[in-house]
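Omission of a single protein chain aside, the complex is shown with its protein chains in their original locations.
Showing subunit A:
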Amino acid sequence: MGLLYGLLAVGLALIFGLMDVTNFAHGEFLMLAMYLTFFLFMFWAVDPLLSIPLVAAGMFVFGAVIYLVIIRFAMRAKANIGMVQIFATFGLAILMRGLAQFFFTPDYRSIPASMLGGKTISIFGVFLPVAQLVGALISIAAFGALYFFMKKTDFGRALEATREDAGAVALVGIDKNKVFALGWGLGSALIGLAGGVMAIFFYIYPDVGASFALIAYVTVALGGFGSVFGAFAGGIIVGLVEATTAMILPPSLKSVGIYAVYLLVVFVRPRGLFGSI
């Protein structure tokens, strides 16, 4: 579970952490990815495992378009830019939830049978659900790829430079909008990966994103903004803390442990565990 939180957080880490744009519609992006997986399965019988790349590609386009249509303008605001971003994306979240209710109806959906769902595998005598295991593997791979991408490729460096000083990068010929649109696409594609995996074992409904989004924000902040590794570590910590809290307190209070750990961490280290900004 921790690795799944990590996977969910990594998309947000890219948008929220690396580009320093608040995205309160993160949960709704996840919701959309889960619905995409569901409909690919329902209409074309594409197994979730195979549809994951398709969903990621679809979300890439969606994320880039959202950046160009909305976020670009939210970042241009001169006054109280933080609030403009928060509420433009909050409005987007409500809009997406409304659209989901309109087109998909508020019913709870689930994917009845898939190649991975409901199966378990035994590793050294420990039984693990296959779907979660695949999710964990995908998230490790995604983290590795993103980390490599940010540190070793020109695009990754351009992204980081653009966040630092958009004016200066314009001088060396980097188009801020292009870089950030690709960054949003990439971040959304990662959410697509997470959504594709999570659609296998969670119910899908228009408000599904809200419950995961808050945990994703906390995960990113816990790890520290601007750090991919931090988001990964944050995801693992959040998963462990949740499991531990669920053993001590009633299940409905399991998130309290996560929140308390976040507060403890930032009171001691105001920039999160590995944060740079």
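Please note the rule applied: a contact is a pair of C-beta atoms (placed from the backbone, for glycine too) under 8 Å apart; a residue touches a chain by one contact, two chains touch by 3 or more; residues count from 1.
Criterion: contacts and distances are computed from a predicted model.
Visitor: One chain of this complex is missing from the view, so tell me which of "(2Fe-2S)-binding protein", "NADH-quinone oxidoreductase subunit D", "Succinate dehydrogenase/fumarate reductase iron-sulfur subunit" or "Amino acid ABC transporter permease" is its UniProt name.
Guide: "Amino acid ABC transporter permease"
Visitor: Which of these touches the unseen chain: A:Pro48, A:Gly63, A:Pro206 or A:Gly230?
Guide: If we include the chain that is not displayed, A:Pro206 is the one touching it.
Visitor: Given the contact definition stated above, which residue among A:Leu36, A:Val179, A:Ala221 or A:Val241 touches the chain not shown here?
Guide: A:Ala221
Visitor: Pick from A:Ala100, A:Ile138 or A:Val241: which residue touches the chain that isn't shown?
Guide: Counting the whole complex, the residue in contact with the absent chain is A:Ala100.
Visitor: Can you name the residues of subunit A that touch the chain not displayed here?
Guide: Looking at subunit A, the ones touching the missing chain are residues 16, 22, 70, 73-74, 77-84, 86-88, 90-102, 105-106, 206, 210, 214, 217-218, 221, 225, 250, 252-253, 255-256, 259-260, 262-263, 266-267, 270-272.
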